[in-house]
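Notes follow the structure.
Note that this complex is displayed minus one protein chain, with the remaining chains in position.
Coming up: subunit A.
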Amino acid sequence: MSALAKLTAVELKLNAREFVGPLITIVLPTALLVVFGMIPASRQPSADLGGQRAIDTTIPSMAVTITLAMAAFFMLPGVLGTYREKGILRRMRTTPVSPKALLTAQVITQLLTALASIVLVFLVGGLALDMGAPQHIAGFALSMVLGLGALYALGLVVAAVASSARAATGLSMVFFFPSMFFAGLYLPKEAMPHVLSKIGDVTPLGAFRQSVQDSWVGGGPQALTLLALAGWLVVLAAVATRAFRWE
C-alpha cells in the first residue's frame, strides 16, 4: 500500500477511536435539521423567504455549513497542533515521506467525515422531513468544493499561526463567532441591516452558507459568493503554505 493510502487508513482509524468529535461532526447537522424541521412552520412557505420553505433553504444550509465550519475551525487545527507539539510531524521529516502526506491524509479523513454527515442530512431530510433535494447539483457541488476549501484553508492558517493546540482553539473562537454572526446564524440575514448582510455574503462561512442555500432552490449560487469563496481559498491557502511550521 502506498504511504498516503496507509496514512489515510491510519488517520481514519485514529479518528474513529476518538469517537466523540467525529460522531458530533456526522450527527450534529442531522440533529439540527430534525430539531428545526420538526417545527410545522418550517415546512410552510414563508413570505420572508420569498415563498420558499425553511426546510428547503435556511435549515439545511445552516445545518451543513455550521458543522463543517466547526470541523474546519476546531478539529483540523487541534489535531495538527497536537501532532506538531508532540514532534510527530518532526519525526516524519526524517523519513522518506514528507509530513505533507500526513497533512493530506488528515484533510482526506476530515472530508470523508464531512461527506458522511451530508449524506445523513439528505437521507433523514429527504425521507423524514419532506426536504427537497438541491435543484442545482453542479452549483451545490461547486459551493461545497470551494466552501470546504476556504474553511479548511482558514483552519490551516490557524494551525500554522497558533503555537499550540490550546492556542489554536482560542484563535479559532475569534474567527468562529463573528463567522457565525455574519453567516446569519444568530440573526437571520433577512433581518440584518443591508450593509452587514452584504458583508456576510463575502465572509468565508457567510458566502458558503448563502451559496449552499441558493443551490437548494432559486437561481443557483451567485457569482459574488462563489468568487468570494474562491478568493478566500487562494489567499488563505497561500498564507497557510507560507506560515506553516513543522515544529
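Here is the rule we use: a contact is a pair of C-beta atoms (placed from the backbone, for glycine too) under 8 Å apart; a residue touches a chain by one contact, two chains touch by 3 or more; residues count from 1.
Heads up, the rule we're going with is that contacts and distances are computed from a predicted model.
> Leaving aside the chains you can see, what is the UniProt protein name of the one that's missing? Options: "Anti-sigma factor", "[FeFe] hydrogenase, group A", "Aspartyl/glutamyl-tRNA(Asn/Gln) amidotransferase subunit C" or "ABC-2 type transport system ATP-binding protein".
Looking only at the record, the undisplayed chain corresponds to "ABC-2 type transport system ATP-binding protein".
> What residues on subunit A make contact with the chain left out of this view?
1-3, 6-7, 10, 13-14, 17-18, 83, 86-88, 90-91, 93-97
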